[in-house]
Each structure stands twice: as C-alpha cells, then as structure tokens.
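Heads up, one of the protein chains got dropped from this complex, but the rest are sitting where they should.
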Amino acid sequence: MSATKASSGAEGRLSQYSLRRRVNFYETDCAGIVHFSWFFRYLEEAEHAMWRAAGLSIAPAGEVSYPRVSATFDYQAPLRFEDEFDVVVRVAAIGRSSMRYACTITRGTAQVATGTTTIVCVKAHDGGMKAVPFPPDVIGRFEVAASPAEP
Amino acid sequence: MSATKASSGAEGRLSQYSLRRRVNFYETDCAGIVHFSWFFRYLEEAEHAMWRAAGLSIAPAGEVSYPRVSATFDYQAPLRFEDEFDVVVRVAAIGRSSMRYACTITRGTAQVATGTTTIVCVKAHDGGMKAVPFPPDVIGRFEVAASPAEP
Amino acid sequence: MSATKASSGAEGRLSQYSLRRRVNFYETDCAGIVHFSWFFRYLEEAEHAMWRAAGLSIAPAGEVSYPRVSATFDYQAPLRFEDEFDVVVRVAAIGRSSMRYACTITRGTAQVATGTTTIVCVKAHDGGMKAVPFPPDVIGRFEVAASPAEP
Partner (left out) sequence: MSATKASSGAEGRLSQYSLRRRVNFYETDCAGIVHFSWFFRYLEEAEHAMWRAAGLSIAPAGEVSYPRVSATFDYQAPLRFEDEFDVVVRVAAIGRSSMRYACTITRGTAQVATGTTTIVCVKAHDGGMKAVPFPPDVIGRFEVAASPAEP
C-alpha cells in the first residue's frame, strides 16, 4: 500500500515528492530494526517516483546517465517490520550538471531520519565519465523547494 | 575471510567448487536468522567463483548471456550473524544450451540447505531472447560432477 | 504505487492475494533485468500483505515463528526497471503445522515467473526448533484456493 503526493510550482515544475511505504520483512536485520543501508534505497524510491511524476525516467538512456556523488543519512529513531512511514524528498539545489535532494523520513509525527544525496549528469568520456549539463527538458521539470522551515 | 577449493577432472574441466563464507549483518532479518532469499545469492557467489576458477566470467559479454530459468532451495537449519559456512556447488547436468547446478550449504558438520539452479545460454532475438548453444570454449571448461552419494 | 485485492471464501477466510508492484532501481542487476533473488522477496511481500489482510502479522511473536522450509521459482520472462507487475499468491495446501503457497508473477498479459514456498509453524526446543500445530486463530483465517485452472 502506498500513497503519494507531488508538489509543483510555477509551470508545473516539481520540487517535492512524498511516498508512503511499509517496512518489508527482508529490510530488517537481527537487531530487530530496518538496516541503515535501506534508508538510502527509500530515498531513491521517492526520487525516482518524483521523476516519473515529472514525466521522466532516471533510467540510463541515450548519452547521459545520473550517478550519485554523495549520500548521507542521520538516524533519529528506528523503523520496524510493518511500520508505515513517509519519505519526503525535496529538491535542495540545482546546478548546471548536478542536483541535490534533501529527504525526511517520518513515522506518524515521529522523525525517523534525514538524508541528502547529489546526482550528477554525466556522459561517457575517454573510458571514464565527465560531467555535462542536464538536458533542458529534464532539468526544466524541476525547481528548488522552499525550505521546510519557511512558511 | 574465505577459503575456496575447485575440483577438476579430465583435461582440467571443473565440476565442483567450494566457497567458505561468513554471514554478514545485513543478511540477517528480524527473526534473528539469515533471510531465505540470501541462499540464492550464496549459490550464485560459488557459481561465479567456479567460472572464474575456469578462467571465465559469467558477466554479459558479446552476444550471449546466461539468465537463470529456475532456482530452488530447501532449508534444514538456520544461519546466524557471523556463522561460518561452506557453499559447495556442483555441475549436475550439461545440455546443449543449459546447465544445472546442485548446491549444498553446511555449517561444520550440520547441513543447512540444499538448492539447485539452471542457467540458459541466450541471445537477443526479436525483442526477446532465444536459447542458443553454449560457446564451445565456455562449456568445454565444465563437466558433470560425480554424485555426492557415489564413492 | 500499488493496488491490492484479497479473495476470501466461506467465513471470510483468505485464499489468495494480489499485489501490484513496480520494479525499483536497486532490484536490477548489470544484465539490465531484475536479479532472480528478488522474486522470492516479491512473493514474501504478497504473502505478508495477505496475512495483514487477514488481520494477522507474520512477525515473530509469542512462542511460535514461521520459517520457510522450501522456496522455488521458474522464470519465463525478465522484468526491467520501472516495469509494473502483479504478484498473485494463493494458498496451495494447509497442513497441521505447515502451509504452502503458489505464486504467479505477470506483467500485463505476459507471464513472468511462477513460484512456491512452504512455511512451518515452529517453537524453540532444545536449542533448536520443532514443528508445532498452527495456532487455531491463525490457520483458521486461511483456506486452500481453488486451482487457477478450475472454472
């Protein structure tokens, strides 16, 4: 079961996406709680759902792909099997070839974790990758979210 | 930590591979034991190590790839965090375009689980896949293992 | 996004559950398709959702737990990133202390995979586990599904 909500601003650009999710059995560990590595996947699920809500897919296609260059999470409370929780991902910054997200995970009114991740638009180059500007029809679908602390 | 042993017969063909492995924390679930889905990955680790011991890689390369068409496991005893265990994979059958493995997982003298899996050599065809004969320099590196029940 | 449907028979007993699911990025592998180990987790998600629809939780609680003693999958077609698919789990057999499920995974009209798994009701015993009868208020919530081939 899941419930989702996208927030869009001027010209229908997306700045935020909210995903409701339930903890699966295989996401827990022998300490009885969700293994910390799963939170990065929860963030990614919400991010990719936001791209779909924007009419896009983050799947590798054509010349460019979107690897991530950083990821962080701080954990305030555990999640357990069958807990329902909300993953809110916001666009925190948009650059020429990179985009940063901020993420808040809550269970009811309890804050569970906060995270960030940064993706870069790259193209294959000389056996490696080099950063290139986002395609306009991709980056034009997003805008930076108002800070959650602002009214 | 891991220890490995490959068994080879006539002309150095491989028929069996043994991998020693320790349970990682993230492989356990909130019942306190390794989640049953991990045993399929343990089998695959031993299989791929056998391919490397044969001088091959099972990575998609060139025209053919090796998806699996079936996988089974029966579970006799649980594994827990930091348990050391052995994964023995044997070549159970070789066909024109498919190969079947049998697998036994043990912890010391205790049998933990037994499994099987079958891979098929395929080539892209008409938007789908079709089975094709194994490349000779691939399948020529393997032979069916003597049954474990035989002397 | 997900849609679900439970089928119940006499006295509201559940015999079948259907879960709609989308492939997450982290479920794919470098062959470009969902890794075969994930299908076992998809089956488990549908099974646990059926237990919740029955007003139960499969989480370890009290004296008994429900480890699985076997799991199988046959694969007919691949799933790829962002594919939507349906997981139908049916109760195939109910014994005194074990229950077997059959599972079919489809993408639109295409059959993707079929699987089975058997759980056993156990209690801690002498440092190990022994099978015990299901609690009546658990097993009384389920009944064997009509065969999918029957009218």
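Letters are used for the chains, namely A, B and C, taken in the order the chains are written, and counting of residues starts over at 1 for each.
We adopt the following convention: a residue touches a chain if its C-beta (ideal position, glycine included) is under 8 Å from a C-beta of that chain, and two chains touch if they have at least 3 such contacts.
Owing to the predicted nature of the structure, the values given are computational and were not obtained by experimental measurement.
**Student:** With respect to the chain omitted from the figure, which of A:52, A:68, A:107 or A:123 is a touching residue?
**Tutor:** Here the residue in touch with the unshown chain is A:68.
**Student:** Kindly state which of the options C:28, C:98 or C:114 is in contact with the chain not pictured.
**Tutor:** C:28
**Student:** Considering the whole complex rather than only what is displayed, give the residues of chain C touching the chain that is not shown.
**Tutor:** Interface with the chain not displayed, on the chain C side: 25-26, 28-30, 32-33, 35, 37, 80-81.
**Student:** Tell me which stretches of chain A touch the chain missing from the display.
**Tutor:** 30-33, 36-38, 40-41, 44, 59-60, 65, 67-78, 128-129
**Student:** Would you write out the residues of chain B that touch the absent chain, in ascending order?
**Tutor:** Its contact residues with the unshown chain are 1-2, 4, 24-26, 41, 44-45, 48, 52, 57-59, 81-82.
Everything below uses one rule, namely that only the chains that are shown with their structure count from here on.
**Student:** Roughly how many whole angstrom separate the Cα centroids of chain A and chain C?
**Tutor:** Between these chains, centre-to-centre, one finds 29 Å.
**Student:** So what's the Cα centroid distance for chain B and chain C, whole Å?
**Tutor:** From the centre of chain B to the centre of chain C is 25 Å.
**Student:** Touching two or more other chains, which residues of chain B qualify?
**Tutor:** Within chain B, residues 30, 32-33, 37 contact more than one other chain.
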